[in-house]
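Worksheet for the structure shown next.
Apart from one protein chain that is not included, each protein chain of the complex appears where it belongs.
All chains are identified by letter, namely A and B, in their written order; residue positions are counted from 1 within each chain.
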Amino acid sequence: MPKDNSTVEGGIGAATTRREDIRFLTGEGQYTDDINLTGQAHAVFARSDVANGVIKSIDTTAAEAMPGVLAIFTGEDFVEVGGNPAGWLINSRDGEPMKEPKRPVLAHGKVRHVGDAYAAVIAETKQQARDAVEALEVEIEELPAVIDMASAIEGGGLVHDEIDTNICFDWGWIEDNRAATDEAIKNAPHVTTLELVNNRLVPNAMEPRASTADYNPGTDEYTLYTTSQNPHLTRLLISAFVLGIPENKLRVVAPDVGGGFGSKIYHYGEEALVLAAAKKLKRPVKWTATRSEAFLTDAHGRDHVTKIELACEKDGTFIAFRTETMANVGAYLSNFSTATPTFLHGTLMAGNYTVPNVYVNVKAVFTNTAPVDAYRGAGRPEATYSIERIIDMTARELGMDPVELRRKNFVKPDQYPFASAAGLEYDSGNYDRQMDKLEKMIDREGFAARRAESEAKGKLRGLGVNAYIEACGIAPSNLVGVLGSRVGLYDAATVRVNATGNLSVMVGAHSHGQGHETAFPQVVADMLGIEAASIDIVHGDTAKIPFGMGTYGSRSLAVCGSAVVRATEKIIAKAKKIAAHMLEASDADIELKDGQFSVAGTDKSVSFGEVALKAYIPHQFPIEDIEPGLEETAFYDPANFTYPSGAYACEVEVDPETGKVTVERFAAADDFGNIINPMIVTGQVHGGLGQGIGQALVEQTAYDSDGQLLSASYMDYAMPRADDLPFYQVDHDDGTPCTHNPLGVKGCGEAGAIGSPPTVVNAVVDALQSGGHEVTHVDMPLTPSRVWSAMQG
Amino acid sequence: MYDFEMIRPTTIADAVAALGDEDAQALGGGQTLIPTLKQRLAMPSTLVSLGAISEMRGVCMSDAGEVCVGGATPHAVVAAEATAYPGLAALAGHIGDPAVRNRGTVGGSLANNDPSACYPAAALASGALIITNTREIAADDYFQGMFTTALEEGEIITEVRFPVPEMSHYEKFVQPASRFALVGVMVAKFADGVRVAVTGASEEGVYRWTEAEAALSDDFSAGALADLTVSSDGMISDLHGSGDYRAHLVKVMTGRAVTAAA
Partner (left out) sequence: MAQVSMTVNGKTVSGEVEGRTLLVEFLRNDLNLTGTHVGCDTSQCGACVVHVNGEAVKACTMFAAEAEGADVGTIEGQANADGSLNVIQQAFQDHHGLQCGFCTPGMVMSTAALLKDNPKPTEAEVRTYLEGNICRCTGYHNIVKAIMAASGQDVSAIAAE
């Protein structure tokens, strides 16, 4: 078990079990679909069953006459309101801004992917609404679908008629390094080239999206209950861009949310629709997605087609990485979709290495498919996969040990802060130490014996190893502003000490599995020297919390947690003044320890609770110097990303007769800096590994050439299950602290999903080669049929 | 789903009478039918639940030594009680997942005849007798292609009689998403020969691999299959595997079933 360095029980470093578990384990959690408002009506959407088509007509007459129907909306109803915007403006290499077609609440004029909503029916019951959707008389003229990215770039059909191309942008990073990188590769003694696909994924948070809107005509106020990772961001998008509801008239509540993984960052048209419908009907309006709708309409992840080259010296010293990627953005630009393949991907293309030349070209491509956006890891898994696959391939070509090749090129501990060739400044790390740990964890020395055992059973065994680094704790506003972000990426916290001495801490981050309700109080308890049990976290309601940007990009603790620290520091400073007054001492002489304020060098003290009470019952209080009350807010904008890193290893067995891959062992040595709650961090790594291994082995999102989603349910989209996965060995002790945030922490939420796909693929290639198969690469997911096909040559 | 009237008869006779109505449909365990109804792909006016008919539930032995399974018997019950036919019990114990096995029934599975379902392979490899409210149908005559059977409108499977082989085994290679059979092979060795039934592979649904039956009847070992080839003609080709891959798996799974047979 991890050590507890804190002086406070349940403080920083304690593996405290989660308080929120009680409600989830007893069925008392309250997710959006669990909320039913008096008089609520139900919305059901009419969705396109073709990928590309012109809406010729929508006749609602028959549907309006159906039992229980209250209202019908079509795209026509939202022509006057704004589109759902992209959050980042990316400029192409020639300086041209990206193409940014409007993303309407409901499709108007054209439908652009299967599942694109073009109408919505509101009725007394969900079944009545669905019946009426079937009664809509709709004529859609189907057009050829634009599905394959290479064809989309070459021309032919257009996803958006108003722009004359399917290329959203053609981005170069760093453009000024292009010529030098080309030259270095041209002159290099050894160049490895790899073409690969980073497979498209469907996020599949277990709770489908849901939104319920309420409208109060007396006050003109709206309340939206919705499945969001970031209620303030959702409100901002609706208010400032889409419906124009004043922010002070719109309350967004994200109650318990059943997983997000990126897919619930974004504002979706369904949220705007239920708000508009609630106002029109003066009744609450509820919508809950089916899983089938989720497959068609949740923003998907990944979907890159990449060519990467690694140039090196004969001794394996890296000279250059050059990458060309086509990134699918789907039919419309989702909120983070333009940042994901660019600044969350290109900037990581130096990996953990001292390579001097890096150049990345990314073409973002519109297709008649669901929008693609950030999914757990978002850009960094794509970068890591490309880099760590090609390094493995290079090691084989050079006849070098893949671990030694990596070590030879690692950034060394004395090189921090390290300016990477892809434009980031890594603040801390120790990649060799993690690799040392990893080799012990996986028992590399014992691998040959285990391989022999597998071979005796007729199986092939492979060992895959890789490193990763990622940039998270998103993000410094000044930096991202330069890079095209249209928002700041700070976060905020308000610490309210109540009169009776307990605390409410209102945070901008949203917890949908990450355990903030347990971990954040550990930080505050540690700082104040009081019991964590007396501190509650409040999140997920714009009426209660300060304006924070929410939870994604492994930012909650690094950014919002830092805001909590800053607000608590303000509390301490003020409390010391109050204590000084009570103790008739100078506030400079007041010390806080174990929940007691004392005068240094004396036995005079008052408790934290006494100070709190005094703040709210300010009799004999120096109101000229100190305001009553004890409540402080802080906004925290990070100085840099945090840079978690790690070394992963996995052993697989391949059944040569069927191609079936089983993961036998998996070890993850991560560096997350300081750790607040090691139990929760471990759980985050486990979850990321499950998703990364799922991407590598089973998860396959396929559209046919007509744009029909072939993997549109759990019958065809394989979710990793318990029997697909092993127990994992994880270790994140002794990390190198982040140098620029007050807790010294680095994000841990996405690491597992970032680091693990290449580990698995490297291991499978190793296994296949051990069986004499001349296989150098297999595209994910490594399903039995693909592996078997690869073995057939 | 569309609404319908739900009827829960307690006798076969009442169920048959209820199914006489136009647009009435039988409901077994519902593990396939209910998801289908949710997609609004069927529109029965009446659903006749067979779950309350006690005479259609349970596992017993016939005088002829066959394992008799009531048509409305859930898979979990077959897994636990068909001990006289371990290959059948094991097959039933690996259909779907535990919660599905508590609801899904043998009659429902055979009536639906999904090309990737397990039970059709058991019935065909066993040479089972499918007993309906009106007649007895030999398995060899019952399966007539993907989702197609010899059942008439309104006819219900009341019982299935499985002759018990000397040795048997069902080897399933699962489709990773649905966990249905990508290819499943049931091998059953009787005194008068071996029967091999293949599910998941063919566009025609479950079928007997007669070449393998002949070879295994001479020599019941995986080695006996060595010289056989399986054509990919007519094999299902989809996201999860090509026809070539399925054809290859048919042979591999058959060999494994033979080796594992007990």
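To be clear about the criterion, a contact is a pair of C-beta atoms (placed from the backbone, for glycine too) under 8 Å apart; a residue touches a chain by one contact, two chains touch by 3 or more.
Bear in mind the structure is a predicted one, so any value in this text is a computation, not a measurement.
Partner chains of the missing chain, restricted to those shown and counted over the full complex, are A, B. Only one of the listed residues, A:F45, A:F241 or A:F261, touches the absent chain: A:F261.
From the set B:F4, B:Y142 or B:Y245, the residue in touch with the chain omitted from the display is B:F4, counting the whole complex. Only one residue from A:T61, A:N187, A:T290 or A:S705 touches the chain missing from this view: A:T290. Here one chain is not drawn; of A:G683, A:P742 or A:G771, the residue touching it is A:G683. The chain not displayed touches chain A at residues 1-2, 15, 17-18, 20-31, 33-34, 36, 127, 204-208, 256-259, 261, 290-292, 512-515, 678-680, 682-683, 686-691, 693, 713-715, 719-723, 725, 727-731, 752. In the full complex, chain B touches the hidden chain at residues 1-6, 8, 27, 30-31, 34-35, 37-39, 47, 49, 51, 76, 96-100, 102-103, 178-179.
We adopt the following convention: only the chains that are shown with their structure count from here on.
For the pair chain A and chain B, the distance between mean C-alpha positions equals 43 Å.
Interface residues of chain B facing chain A in the complex, by the touch rule stated above, are 3, 38-40, 173, 176-178, 182, 238-242, 245, 248-249, 252. Every residue of chain A that touches chain B in the complex is listed here, in rising order: 127, 130, 134, 290, 292, 657-658, 660, 698, 700, 702, 710-711, 714-719, 724, 783-785, 788-789.
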